[in-house]
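The complex appears here minus one protein chain, its other protein chains still in place.
Let's look at chain A:
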Amino acid sequence: MDTPRFALFSRLLHWLMALMILAMLFIGIGMVASLADYHWLLSIHRPLGIAILALVAVRLVNRQLNPPPPLPADMPPVLRFAAHASHVALYALMLAVPLVGWAMLSAGRLPVVLYGGLELPPIVPQDVMLYAWLRAAHTALALALFATFLLHLAAALMHGLVFRDGVFASMASLRARRGTPGRPG
């Protein structure tokens, strides 16, 4: 069975970022409710979040170079629309959440330390009202990212376990080759 697959590099990026983002969501909500672990979790949260921001950029370029395989021809339009809309939402949130994190620290005049003496410059001027606003936005967008991720996970499992249409395997396959388009199943 040679179903169409994402390019190997695309799959690699996908699973790497899936792990990183899921970890970040747990680190984020864990650290704001932990006195003992707050500091070390935040010192992982910043560089990991910035790494995600950089990888989203790589991923958007890669998507142009290695377009995703087509969805199965018999997939109903509602599901196609849901798939596209949720992917747009995921990309937008993957970009917005870390950008807002960086911007909020800038507005709060808090240094964006990555590691040791390695620091990023502020991207917005100091303004505490803006800080408060961005801080709330960081939480709201991160929760929206978690909700969208749950939908995405549910859809992936449905493709794999219920519809069995090869969409799950197109991302979950370990094989190096991309497969033959137009031969779903």
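We adopt the following convention: a residue touches a chain if its C-beta (ideal position, glycine included) is under 8 Å from a C-beta of that chain, and two chains touch if they have at least 3 such contacts; residues count from 1.
One rule holds in what follows: contacts and distances are computed from a predicted model.
K.L.:
For the complex's missing chain, which UniProt name, "Ferredoxin-NADP reductase", "ABC transporter ATP-binding protein", "Pyrroloquinoline quinone biosynthesis peptide chaperone PqqD" or "Catalase-related peroxidase"?
P.N.:
Hidden chain identified via UniProt as "Catalase-related peroxidase".
K.L.:
Looking at A:L25, A:L95 or A:V124, which residue reaches the missing chain?
P.N.:
Selected residue, touching the omitted chain: A:L25.
K.L.:
Touching the absent chain in the whole complex: find that residue among A:L19, A:I123, A:A140 or A:A154.
P.N.:
A:A154
K.L.:
Consider the whole complex, including the chain that is not shown, and state which of A:L16, A:I44, A:M75 or A:A89 touches that chain.
P.N.:
Only one of A:L16, A:I44, A:M75 or A:A89 touches the chain omitted from view, namely A:M75.
K.L.:
If the missing chain were put back, which residues of chain A would it touch?
P.N.:
1, 25-26, 29-40, 42, 74-76, 79, 108-111, 116-117, 119, 126, 128-129, 131-133, 135-136, 146, 150, 153-154, 157-158, 160-165, 183-185
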